[in-house]
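Yeah, one chain of the complex is gone here, protein chain that is, but the others are all in their spots.
Lettered A and B in written order, each chain numbered from 1.
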Amino acid sequence: MTYQFDWTPIWEARGLIAEGLLVTVAVSAVSLAFSVVIGFIVGGAASAGSRTMRGLALLFTETMRNIPLLIHMYIWYMAFAFLRLPAFSCAVLGLSLYSGAYVAEVVRTGIGAVGRGQIQAALASGLTRLQAMRLIIYPQALRIIAPSLASLFSQLIKDSSLASVIAVAELTYQAGAIDGQTFRTFEVYITISLIYLVLVTAASQLVLLIPGSRSEAAAGRFADA
Amino acid sequence: MPDVILKNLPFLLQGLWLTLTLSVWSIALGTALGLVVGTVRFVRLPVLNAAALVYVEFIRGTPLLVVLFITYFALPALFGYHTTAYRAAVLGFVLFIGAYLAEDFRSGLRAVRPTLIQAGLATGLTRWQVLRFIILPQAIRRVLPSLFNQYVRLIKFTSVASVIGVTELTGAGLLVNAREFQPVTILASIAVVYLVVCMLLSLAGRALYARFAVRT
Partner (left out) sequence: MTDEPTIVIRDLHKSYGTTQVLRGCSMNVARGEVVVVCGPSGSGKSTLIKCINGLEGFQSGSIRVEGVEVGGKSTNLPKLRARVGMVFQHFELYPHMSVLDNIALAQVHVLKRTRPAARERARELLKRVGLQEKADAMPADLSGGQQQRVAIARALALDPQAILFDEPTSALDPEMIHEVLQVMTELAAEGMTMVVVTHEMGFARRVAHRVVFMDAGEIVEDAPSEAFFSAPKTQRAVEFLSKILAH
């Protein structure tokens, strides 16, 4: 191996790395917020009594999940170019719809896992269906799905790297820029790999903030979504 | 079929073909790798287990795009060899899916009831025989749904190979678009193809699972 290791240019480029990191976190956090909202709405619809609602929810999740994320982003960036959305928004839209479909699936199974007797007890005491969902079913479902949500959040952070392809200046994009300047290819890519590793681990721990989440959240570090 | 697609059909079909070959190679080699690594982790072979752990944790915490950059740019730079984008992509995908499959296999192996293993040992089988005849068959049947999930995921991920210049379906589509400027039609058509391929694979997986499901 004739490769000369030199880590100093990486250290010198830490400003760019920090900027990229910030953008990665921003893209991921915003997309997470949207995905959770989308996921809860669609997941709730998928558990509804009406067959049309369930059908629509199924259509949404199957379509969004089976189209590659990269295509999602290209669609917003290129096919909808007339909207003149900034690259950041295209990335967020693509990520939110794609992840939202996964969250919906998780929410649907979570709702199903709350025992049938619970909703009967809630209804029997005179709560409306909406009240029962809000006060009794969703809180319990949230605890059940917390580990899966941790996995999805981790996956979201990794998926955000694709935003670099549509010129969002997040971590992977900056890595490419630094490589172009310094030619320290190996060092730069190993460095950002390790940064992603740290990010992903931290993200999966955040889910423990949800009161009552079981400690299996720690086990759900990496996504298999 | 839209005109722009018809006009460029041969090129796009070549792209689809590349997607499929890329997928098949990666799935086959990745499954083999995953099975070996997963078993190594389950059995906890002394030195190999640590290496396997590092491999699995590293890959699972790294985005696919970065893995591809490593196999296409970083490793060739490190070891001073030349590689084509296609080969780098296959290597990247194999390493990537191998790590996730390793974890799936490992949890499948661990899910086999200990009493079943004890029963096997009690009839005089060695530990390796028990692994081969009792544990592995059960584990593989149990993880079949997860495996197919990963396979479908891989097919979607092959689109990322376009970033390092592989002209699979996405890459081919982008090249056609650069010439024809019809992003809506082209992207929609590509999306539909992925949809169909992925759903077919999912259905195949479900059928296979139904046939071979573990009857507890």
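Here is the rule we go by: a residue touches a chain if its C-beta (ideal position, glycine included) is under 8 Å from a C-beta of that chain, and two chains touch if they have at least 3 such contacts.
Fair warning: this is a prediction, and the values are worked out from it, not measured in the lab.
Participant: For the unseen chain, which displayed partners does it touch in the full complex?
Facilitator: The omitted chain makes contact with A across the full complex.
Participant: Just name the one of A:140, A:182 or A:201 that touches the chain not displayed here.
Facilitator: Checking each option in A:140, A:182 or A:201, the one touching the absent chain turns out to be A:140.
Participant: Which residue among A:8, A:120, A:181 or A:205 touches the omitted chain?
Facilitator: Considering the complete complex, A:120 is the one touching the chain left out.
Participant: Kindly note down the residues of chain A that lie in touch with the hidden chain.
Facilitator: 115, 117-118, 120-128, 131, 135-136, 139-140, 143, 212
As a convention for this text, only the chains that are shown with their structure count from here on.
Participant: Compute the distance, rounded to whole Å, between the mean C-alpha positions of chain A and chain B.
Facilitator: Using C-alpha averages as centres, the distance is 20 Å.
Participant: Under the stated contact criterion, what part of chain B meets chain A in this complex?
Facilitator: It comes out as residues 57-58, 60-66, 69-70, 73-75, 77-80, 100, 103-104, 146, 149-150, 152-153, 156-157, 159-160, 162-163, 170, 174, 177, 183-184, 187-188, 190-191, 194-195, 198-199, 202.
Participant: For the complex, give me every residue of chain A touching chain B.
Facilitator: Touch list, chain A to chain B: 1-3, 62-63, 66-71, 74-75, 78-79, 81, 154, 158-162, 164-165, 172, 175-176, 179, 185-186, 189-190, 192-193, 196-197, 200-201, 221-222, 224-225.
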